[in-house]
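First comes the structure, then the notes that go with it.
Selected chains from the complex are presented in situ; the others are not included.
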């Protein structure tokens, strides 16, 4: 049903190749992930998504590994298999150790549990949080 | 429908008071949040949840502010109003600056967007991620 | 933005009144909940939804309180405030005690936590589950 297969560099348009080249240059990699090869079926979305990711994931007030762990926490919560695999790999590459991954998962699990306890018990927001 | 109102220290059982006392001691606060006052309607869940949170949120391979930011990222993704307010406050107390909050939200937003792009384009997992 | 306010019996069309009458008769109540008064803005959806609910929630292999607790578990997981309030009330009316509510919430919390642990650790399905 969806775009049939990835678009590789060889059969990509100049506009798509330009984005692939920037991803490879920025990330110092030889080839882009499947995510980009599939988004390439819609060049404007490919370009916009890459430029946003490039801006958002650049180290700033938060370092690269913290940003990748937050990305992974969201992906695990949403149950996105591809994203869990890709951002899990990215987080490790950025420096996430097994111990950090274990603690990240423990926090993600507890947050998903207590989010529901707060919903079910219909807990009103403490005035102190609004200060 | 749900337990009617919070259980305050004054009308709490000894078992509940013991948990409230440990929360106040551990967090160096004068009173516990509404979340605990509502969970107090089920003492075993109050005790188990507090002991788990206490263990999981203690600084380890990840520091306190990173853990609170991950908690907030999950709560924002799930749309839990109470949790967004309480863990937003906790993250700031632990040292999250406005700049860190801004970058956290930018990452959470992008992750929620790309999780759906990966779903919709049915992107297969790259063999490299399995290594 | 959405349909402005509830449609009450007094200003309802004959088709809507017929559904309201059946809800009141079936549930032995004097008036219908807001949910039905808002769905009344789309009579076909009102009729179809009520007929489905009436069929699905009737006691069968599962009794009424078990069905209401399952409904509540889903509503808590989705964070639907209206549904948590209405099905929490319905579950209590059907016989859910405070102790049952406490255990229900504990299971819902654990399920939401372990669902994410299974996602994050990318646990493969045991062959035994396929038998």
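All chains are identified by letter, namely A, B and C, in their written order; residue positions are counted from 1 within each chain.
Everything below uses one rule, namely that a contact is a pair of C-beta atoms (placed from the backbone, for glycine too) under 8 Å apart; a residue touches a chain by one contact, two chains touch by 3 or more.
Everything quoted here is computed from the prediction, not taken from an experiment.
**Q** If 3 of the identical subunits are displayed, how many subunits does the entire complex have according to this structure file?
**A** 6
The rule is simple: only the chains that are shown with their structure count from here on.
**Q** Please report how many Å separate the Cα centroid of chain B from that of chain C, as a whole number.
**A** Going by mean C-alpha positions, chain B sits 27 Å from chain C.
**Q** Averaged over CA atoms, how far is the centre of chain A from the centre of chain C? Could you give it in whole Å?
**A** The computed centroid separation for chain A versus chain C comes out at 34 Å.
**Q** Provide the C-alpha centroid distance between chain A and chain B, rounded to the nearest whole angstrom.
**A** 21
**Q** Two-or-more-chain contact residues of chain A, please, as numbers and ranges.
**A** Answer for chain A, listing residues that touch two or more other chains: 77, 81, 85, 88, 108, 110, 112-115, 117, 119-122.
**Q** Using the touch rule from the top, collect the residues of chain C that touch chain B in their complex.
**A** For this pair, the touching residues of chain C are 79, 84-85, 88-89, 91-92, 98, 101-102, 105-106, 109.
**Q** Can you list the chain A residues touching chain B in their complex?
**A** 2-3, 33-35, 38-39, 41, 45, 49, 52-53, 56-57, 60-62, 66-67, 69-71, 73-75, 77-78, 80-83, 85-89, 97, 99-100, 102-104, 106-108, 110-115, 117-126, 128-130
**Q** Of all residues in chain C, which touch chain A in the complex?
**A** 72, 76-77, 79, 81, 84-85, 88, 105, 108-110, 112-117, 119-122
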